[in-house]
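Missing here: one protein chain of the complex. Every other protein chain is in place.
Chains here go by letter, A, B and C, matching the order in which they are written, and residues are numbered from 1 within each.
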Amino acid sequence: MSRQMPPAHPFDDDKLKEECGVYGVIGVTDAANFVALGLHALQHRGQEAGGIVSHDAEQGFNSVRRFGYVRDNFTRHSLMETLPGPLAIGHVRYSTAGSKGAAIRDVQPFFGEFSMGGAAIAHNGNITNANALRKELVERGSIFQSSSDSECIIHLMARSLQRNIPERMEDALRRVEGAFSIVAMTGSELIGVRDPLGVRPLVLGQVADGWVLSSETCALDIIGATYVREIEPGEMVVISEKHGVESHYPFRRVPARFCIFEHVYFSRPDSIIGGRSVYETRHQIGVELAREAPVDADLVCPVPDSGTPAAIGFSHESGIPYAMGIIRNQYMGRTFIEPTEQIRNMGVRLKLNVNRALIKGKRVILVDDSVVRGTTSRKIKEMILDAGAKEVHFRIASPPTAWPCFYGVDTPQREKLLAATMTEDEMRDHLQVDSLKFISLNGLYRAVGEAEGRNSNCPQYCDACFSGEYPVAPSDMIEQGFELKAAE
Amino acid sequence: MSRQMPPAHPFDDDKLKEECGVYGVIGVTDAANFVALGLHALQHRGQEAGGIVSHDAEQGFNSVRRFGYVRDNFTRHSLMETLPGPLAIGHVRYSTAGSKGAAIRDVQPFFGEFSMGGAAIAHNGNITNANALRKELVERGSIFQSSSDSECIIHLMARSLQRNIPERMEDALRRVEGAFSIVAMTGSELIGVRDPLGVRPLVLGQVADGWVLSSETCALDIIGATYVREIEPGEMVVISEKHGVESHYPFRRVPARFCIFEHVYFSRPDSIIGGRSVYETRHQIGVELAREAPVDADLVCPVPDSGTPAAIGFSHESGIPYAMGIIRNQYMGRTFIEPTEQIRNMGVRLKLNVNRALIKGKRVILVDDSVVRGTTSRKIKEMILDAGAKEVHFRIASPPTAWPCFYGVDTPQREKLLAATMTEDEMRDHLQVDSLKFISLNGLYRAVGEAEGRNSNCPQYCDACFSGEYPVAPSDMIEQGFELKAAE
Amino acid sequence: MSRQMPPAHPFDDDKLKEECGVYGVIGVTDAANFVALGLHALQHRGQEAGGIVSHDAEQGFNSVRRFGYVRDNFTRHSLMETLPGPLAIGHVRYSTAGSKGAAIRDVQPFFGEFSMGGAAIAHNGNITNANALRKELVERGSIFQSSSDSECIIHLMARSLQRNIPERMEDALRRVEGAFSIVAMTGSELIGVRDPLGVRPLVLGQVADGWVLSSETCALDIIGATYVREIEPGEMVVISEKHGVESHYPFRRVPARFCIFEHVYFSRPDSIIGGRSVYETRHQIGVELAREAPVDADLVCPVPDSGTPAAIGFSHESGIPYAMGIIRNQYMGRTFIEPTEQIRNMGVRLKLNVNRALIKGKRVILVDDSVVRGTTSRKIKEMILDAGAKEVHFRIASPPTAWPCFYGVDTPQREKLLAATMTEDEMRDHLQVDSLKFISLNGLYRAVGEAEGRNSNCPQYCDACFSGEYPVAPSDMIEQGFELKAAE
Partner (left out) sequence: MSRQMPPAHPFDDDKLKEECGVYGVIGVTDAANFVALGLHALQHRGQEAGGIVSHDAEQGFNSVRRFGYVRDNFTRHSLMETLPGPLAIGHVRYSTAGSKGAAIRDVQPFFGEFSMGGAAIAHNGNITNANALRKELVERGSIFQSSSDSECIIHLMARSLQRNIPERMEDALRRVEGAFSIVAMTGSELIGVRDPLGVRPLVLGQVADGWVLSSETCALDIIGATYVREIEPGEMVVISEKHGVESHYPFRRVPARFCIFEHVYFSRPDSIIGGRSVYETRHQIGVELAREAPVDADLVCPVPDSGTPAAIGFSHESGIPYAMGIIRNQYMGRTFIEPTEQIRNMGVRLKLNVNRALIKGKRVILVDDSVVRGTTSRKIKEMILDAGAKEVHFRIASPPTAWPCFYGVDTPQREKLLAATMTEDEMRDHLQVDSLKFISLNGLYRAVGEAEGRNSNCPQYCDACFSGEYPVAPSDMIEQGFELKAAE
């Protein structure tokens, strides 16, 4: 239907983007205020839009969904007062699978009214058989209101014959393929689910007498909640003020495959995943990288801000001094709205500037988290050389990104990925830098704590974006012509 | 869910309100622009919100729904450019049956995607068995997005086994009870339907090579369209660029019962209904009233603006001079947004003022179209006496409004209607005026052209608000405890 | 400097426009609320923008100025709370003399801080030597913030050597030429002034223990204030809670010349000027017109809304039935914002529609208040003929408008005025109507109560727009090349 906002972020299009963060709270006064804070701490997982649904005994369900930052929408008294009650869930998103342009209809949480009451649902991930499900549901009389794949779950639930909402959700999720960390709610229950592989994160916390579900631990910290544990792959927790936390296991058990890129880039450095500090993992990636691909130079500089911990690790291991050679304009925000042509062409300069006096005459190692299209890397290299650097060496804290992600991350089409068509050396020549080295897949596995490296028979993580080995077949995409990696 | 706008019109709450106007155009360039103009001409039928859906071969369906006036929303280039194509429908509404607070989700047209394509639908009227239908549909797995009764039609269509959309609509409408004039569209067809009784109006017009459906003829004039004919009660027209206008008759035939209040108040005086000018009918009501209830006085003054034609007729028949004793502030608009307490208490003064110099010392006949709660009548009487009038005589251009309307008009609960609990004389005493007379029901029928008056065996019009005789049982309301008039 | 809003009202450009309305209240709680109501009642005198300044013992002066209607701006609690105190003045304006585009800087009241305290000032009228004064002031070091002629008064006051603000204002006003009804305030006084000729209106009222100054009496009625008297031409009243109303006469005495067009068009029909009801004066103009220019016809129809009282008078005198042949869309508002090309071309149709059934086959007399450019008259004639009228006769309730006004009314340049270049007969042919008659200047004088008609030696009113006799030489305009009427 109508498009209400132009596609945003013209300057940031050279990174993979997490599509969503989810959050839920039960058992506290004005739960929606806590959800707003949690979503603010998860803003890095989705900047385009956010939504909160709350439930109050008197007023029932209330919902607000808005484009823009959490801090700009969900902080006004007048707005937050419309979201009363002790139970609330929320969602931030980057963009959804199906939509070409953004519409508020597509902003989660989604809400459905069933004969036994209402339910709201928000999810992080992607349903890989959404098209097929949608087609089937429409043929049987469901009316879709959004272009989002997540709406399928609501319609599947509406058609379930189970008598209560959690059981209807189990029914629905057994029909769904893909990666999904779900936070949902009824009028009295907060529900959390991770898909059988546990691709996307979801943690449980406790605050006062209440419970919290969050994509990451950093969003527990912001409200002073205590970390309890991760929701297990394939687990569904149903939390009520009456019965506390109850665990269900609706799916057949399979070996877990957590997304390794959460460690590399998506998660915030102050979050803890699987008992490991994300910051320390990234620091360790830098250490591994310095061992795998040493180079003689004067300075180690991060590409801000995501390359910073790996650069510190690289400096530590190599003994080459760490310095801030590139400065980030902290007032960049999501993007310049509707930039003039002139501004659009400035590209990276608006966001980054070189510390000219520092760089001049130096041999510089630049540590970045990943190379996607390579467009930003190229501009950064030019800025560094313009400032008088003698040599530029790129060290990348992840293996070459050669395959798109179909599990809730916004990746360009395969042919746009630099590593899909070039070897490491070709990329070095393409970027015209003195050297370019990516960490090896085994090196990355070591950095996340797998001392033996990757188990190629049964990989410990989902690393499809590097390896092309997809743990769940992306069936909608295959239908549309996507070609899987040929068996070797 | 969340309430986005406070209930409006604190000063206008003493009139019955038409809930909707509908409009559709096919076969012209940028049909949405025509629809915007048509809706502007129908704005008196609904001031709270408006929506337009258009269809374009390339872009498919586009939709914009907004609170506020047509002129403030649907005139911006940037907005209208998002509604391209040769086919569009639109809707203005006052408020919908089910909602306590206003939400954009409830603004029509509604849109549904079926396996054979999309359809949008807008309706004027009310579905009297909506609650029952909704309950049944939810139990069978439909997800409602709005609190509007009209959404039932979309879900009934989604579940029909018919192969094309017009036939699905026929299926759906056969399940529906109440009053409904519908304008709908598929990707290639403009559809118009009137319920079997033809309670609400709908006319067909022609503009250039295209066709127009409209609630009233005044909205044909604004785009220079020619009036062709009324859609018949129980008729469905399906209009395509390929096949022109095709008529269907999905319902069992019953005698028509057009809403007589459209003549009295709802329709614009420059519209033509059933071949009669609304202005002339109202003028004639004034003539009948002067005959039925003459009184000796110095001036005949209308309560602006709706009492004007009847006042002119009364003056003409009685020979008493016509004068503008009450002046309306033309900058009143829909309402003061969020008025301060002080302003709220001013009530009628904001909108109306007395022409003091004219009124002083005079015996004044005030002609108004109707008395609902009587609150405004009372304030007007006080203003007139404050200005020094010697006598105040009310003459009302409709019979006493003693029963609520369930067919698409916003009426207070029965106990709030002055005429539900008082006789004409009691009302006169309550209002403390020198005399108060309503036109008789037979007099009203004569004024609309029924020389013999009302046929009490088979009334020619729906006059339930006066007579309590409901041509379609208001089944949802009866379920909720509404008591029909005892059989005599 | 920057232009913030496009020039508005593309559809209304064939009327003279009053430029301003002024209002002030002292001695009541939250005076600004009263001012908001008063400005709402004066909205017909200026729809482009409005401003209010209030004074409170604790907070000092506060000011809000906004584009748009009073009802849309000055009714929000949050806004009105920023305007506390027992003393406030306000202003609505159409547009100011000097500005090409609208800027909020140009919206009155203007405020100046002097060594003895602050003062705010709002005025209705025009300063005819503003350019000369401005030039002189800038040369002596004054910094102008607006393009408005009224700002001169503040700067003249700043340079006065008098010790208190009212005396500084007297000093300043003695330097000023033109027409000006001023409402001003200090921290403790409400001040009202009319220029020596008394061209623009200003009345005094009383509400509870407080006092009111207003352009018109209709704005006393809205707050329930009692009319006390008109401020006299050349009088300055200084009203304080302590000393009540004190009169000063700063100017040399000259015979009064009130604007006769206030009677014809500008003032609201429910206002009283010089003891006469504006409505009755206009009714009497219709009577005079029927006597001066009778014609055989079937219907007398007003061009709504301003032609209505004269049409009623014409009908009364002639015996030809009065009818509403043209219907005005009451949702027109100030204008369609940014109308699409298609809508722009619809012109008059958006605002007016013909009552086709009524007009068909009839000989119609159309009564309008004035003819300026003639563009609207022409479109109306076409609409009437399209609807099937047999004859169209125009009767105009004012003499031919042949000269621009330089005293606070927005008139086109002289060459754009139809009557500046054509005789009555030429205009009739130009408009292609069956007959066209204007009331005579003497007829108009009789209608306003001058039984002997106009005293050509010493005219009782300012009628420069009809006669070309300007009571104050428009010196800035003469400087710019405007040619006065040659002496006869």
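Throughout what follows, a residue touches a chain if its C-beta (ideal position, glycine included) is under 8 Å from a C-beta of that chain, and two chains touch if they have at least 3 such contacts.
This is a predicted model, so every value here is computed, not measured.
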Interface partners of the hidden chain - shown chains only, full complex considered: A, C
Contact partner of the left-out chain, one of A:222, A:385, A:420 or A:478: A:222
Selected from C:112, C:224, C:294 or C:449 as touching the chain missing from the view: C:112
Touching residue (missing chain; options A:60, A:250, A:269 or A:412): A:269
Candidate in contact with the missing chain, chosen from A:132, A:228, A:350 or A:420: A:350
Residues from subunit A at the interface with the omitted partner, ascending: 30, 33, 36-37, 40-41, 43-44, 47, 69-72, 75-77, 80, 218, 221-224, 268-270, 272, 276-277, 279-280, 283, 305, 308-309, 312, 316, 321-324, 327, 329-333, 335-340, 342-343, 346, 349-350, 353-358
Subunit C, residues in touch with the chain not shown (by the definition above): 1-3, 53, 61-64, 82-83, 111-115, 135, 138-139, 141-145, 154-155, 158-159
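As a convention for this text, only the chains that are shown with their structure count from here on.
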Chain at maximum distance from subunit A, centres defined as averaged CA atoms: C
Rotation angle superposing subunit B onto its copy subunit C by C-alpha atoms, nearest 5 degrees: 180
Chain whose Cα centroid lies nearest the overall Cα centroid: B
Distance between the centres, which are taken as Cα means, of subunit B and subunit A, whole angstrom: 50
Interchain centroid distance [CA atoms averaged], subunit B/subunit C, Å: 37
Subunit A and subunit C: spacing of chain centres that average the CA atoms, whole Å: 62
Sequence positions of subunit A contacting 2 or more other chains: none
